[in-house]
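All protein chains of the complex are present and in place, except for one that has been dropped.
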Amino acid sequence: MSRRLLLGVFGKEQDILGVTSAARKSGYKIVDVYAPYAVHGLDHAMGLGPSRLPRVCFALGLFGAAVKVWFEFWTTAQDWPINVGGKPWNSLPAFVPVTFEVMVLFAGLSTVFAFFYVSGLWPGKKAAIVDPHVTNDQFILVLEQSDAAFDISRVKRLFEAFNVLRIEERLAEEAR
Amino acid sequence: MAEAYPVLHEPWLVGSKSPAQVTEDVCSTMERKPTAVWWIGLAVSLFFLGVGVVAVTYQIATGIGTWGLNNTVGWAFDITNFVFWIGIGHAGTLISAILFLFRQRWRTSVNRSAEAMTIFAVICAGIFPVIHMGRPWLAFWMFPYPNYRGPLWINFRSPLVWDAFAISTYFTISLVFWYLGLIPDLATVRDRTQSGWRRKLAGVLCLGWNSSYRTWQRYETVYMLLAGLATPLVVSVHTIVSWDFATAVIPGWHTTIFPPYFVAGAIFSGMAMVLTLMLVARKAMGLEDFITQRHVGAMCKIVLATSGIVALAYATEFFTAFYSGNPYEQFAFWNRAFGPMGWGYWIMVSCNIVIPQLLWSRRVRSSFVAVFVIAILVNVGMWFERFVIIVTSLHRDFLPSNWMSYTPTIIELATLAGSFGLFFTCFLLFCRFVPVIAIAEVKGILRHDQRHEAPRAHTLAGHAPAPATALRGSAEEVHP
Partner (left out) sequence: MNLHQAEFNLSPELTRLFSVFVLLGVAVMLVGLGMAPERVWPSLLLVSYFVLGMGLAAVVFIALQYVTNGAWGVAIRRVPEAMTVFILAGALGLAVVFLAHRSLYSWTAAAHDAGNTAAWFKRFWLTWPFFLARAVVYLLVWIAFARAIARNSQLQDRDGDVAYTHRNARLSALFLVVFGITLWLASYDWLMSLEPEWFSTIFGMYSFSGLFASGIAAIIIFAVALQKLGPLEGILREDHLHDLGKLLFAFSTFWAYIWFCQYMLIWYTDIPEETGYFVKRMQGTWRPLFLLNFMLNWTVPFLALLPRATKRTPSLLVKVAVIVLLGRWLDLYLIILPPFMGHKPSFGAWEFGLMLGAIGASALLFFRALRRAAPVPMRDPWLSDSLHHHQ
């Protein structure tokens, strides 16, 4: 199935912010916005909820720390206890440093891999580039012409109010 | 009022650049033919790297008798170099993570190269403990793995094991953090390059980045989380390094202030190294518009602040040794300053505490030559700090019959020179093949830079107090 998409190309940060929030308020379906950098506040304009990646970070960090502290206890106090410097078998204060490092390692790597996974990024992936300018200096708002109510001339007027540089219509195959 | 439009500070970037210009300025440095300065630098670095490779090969083949160590001074040059290089790395994480959390926008111009510096410094640092093991081919014994000796596990109570975990975690996270920051810029490189290996390589490495804002949003979250993790991580790494010494009972090593003192010292030396590299890079790569007076000023202030913390730590140690009423503590510190190796102590004090005080002066801060010289001296001083802590605490221990001195051998000096060769080789290659400035991040502050300078002057010029409407004004007024 293919979708009819309408692309508005903008040159300024304030324009893309303005047009995105106006389009959302008018009820148009925003497919995506492309920007050369992380524009502050665009997530609110697009109506995106906060990312759930912090939960991955917290959970995996906790998991890593728990596993590590158990492992240190098991190796040092249970599996083969060795008296080093008269320290107790369960030397909890001395286990803290490595536990901390492993926690950070787990939390950090899992968050990054989770991010790659949910965003569909992998080495060698063929990028779906809307326009080469979006990694340089232009912002593109992509709307879906979802139903009959989609009045293209009204959208064009909206775009023009925000100094649109170019408007394009495209057909997109249903794909990610 | 003195002036009609008093300036609170200069802008971060010179000239009002557009995003396209930023892309052009940064990327073109990689596309041009390298300058003669770059080739000379690379040749010199490779020479020292070669010297280092020869020295390391020789000492591994021959044995640890090639070092100047003796029964009393069992740790000296290798460990000094290790702590020195690890410390250098810490400023990169400070800039990329801690300043990010503090929303210090100036970091965008220097964070990419500072992070690269971190990675290369950690590589240099990691080499030394491995050499120091004497049998580096058994380095994997540092990690717990099931084995046929019992299994006999490593001793998790040992600070040296903590070190192995800390350094490897630090390296991994720094590398991932750096790569993450690089992804959008690699996409920029891909899209502006017509064809050839550069486009192909960038295309593979940028993981199919297409600038979708949905991805950007998650990217920002991940970046923030990694910054939040890297901040305690960097503190933990040098803390653990300090514990290599402080968990011993040797006077001069065992002192509770070591962790925060080492962390401050690490940032101090690292920031000095960033300054050194940046001052060279901005000239060599033509990045004067991106690394400005204000960046150098801000970094100078961090150097000054950390110098103050380090000075306070020196004073605390000395004072407490005498306050403690412990004769061994007192002797250790007396010997440090006035013993046979006292010269090292005074180099350390002059370079780390006395000379950086010049940075209080705005005139000194704005002279790049002066800043460059001070930064180099700080690095010399910080190297000597580690040398003083390690060697002078060991060479005269509890039994005077054990007292020995220490002189490095030519092999040890060559290894140190080799580590500098490795560091600068990596850095010069980085300058050539990777965008040295975080393009996407700098674009993000362009408008901020331009937006915020103008209205402030207006507020200042106004003679009436800020009107209530402005106070009530909603966010939309400033962020249209």
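Going by the order they are written in, the chains are A and B; count residues from 1 in each one.
Heads up, the rule we're going with is that contacts are C-beta pairs under 8 Å (C-beta built on N, C-alpha and C of every residue); 3 or more make two chains touch, one makes a residue touch a chain.
Only a predicted model underlies this, so the values are computations on that prediction, with no experimental measurement involved.
Within the complete assembly, B:V235 is the residue of B:V161, B:V235 or B:I439 that touches the hidden chain.
Within the whole complex, the absent chain has one touching residue among B:S324, B:S361 or B:N402, and that is B:S324.
Within the full complex, the residue among B:P34, B:G68 or B:G308 touching the omitted chain is B:G308. Taking the complete complex into account, B:W243 is the one of B:W243, B:F290, B:Y345 or B:F424 that touches the chain left out. Shown as candidates are B:R199, B:R214, B:H254 or B:R432; the residue that touches the absent chain is B:H254.
Listed for chain B, the residues touching the missing chain in the whole complex are 1-2, 6, 8-9, 101, 232, 235, 239, 243, 246-249, 254-260, 301, 308-309, 312-313, 315-317, 320, 322-327, 330, 452, 455-456, 459-460, 463, 465-466, 468, 470-473, 475, 477-479.
Within the entire complex, the positions of chain A that touch the omitted partner chain are 58, 86-87, 93-94, 96.
We take it that only the chains that are shown with their structure count from here on.
Within the complex formed with chain A, the chain B residues making contact are 18-20, 23, 144, 150-159, 161-162, 165-166, 169, 172-173, 176-177, 180, 183-184, 187-188, 190-192, 203-222, 225-226, 229-230, 232-233, 236, 239-240, 243, 440-441, 443-444, 447, 479-480. Note for the complex: chain A touches chain B at residues 13-14, 17-18, 32-43, 46, 48, 50-51, 53-54, 57, 61, 71-72, 75-76, 79-80, 82, 84-85, 87, 91, 94-95, 97-98, 100-102, 104-105, 107-109, 111-112, 115-116, 118-130, 132-137.
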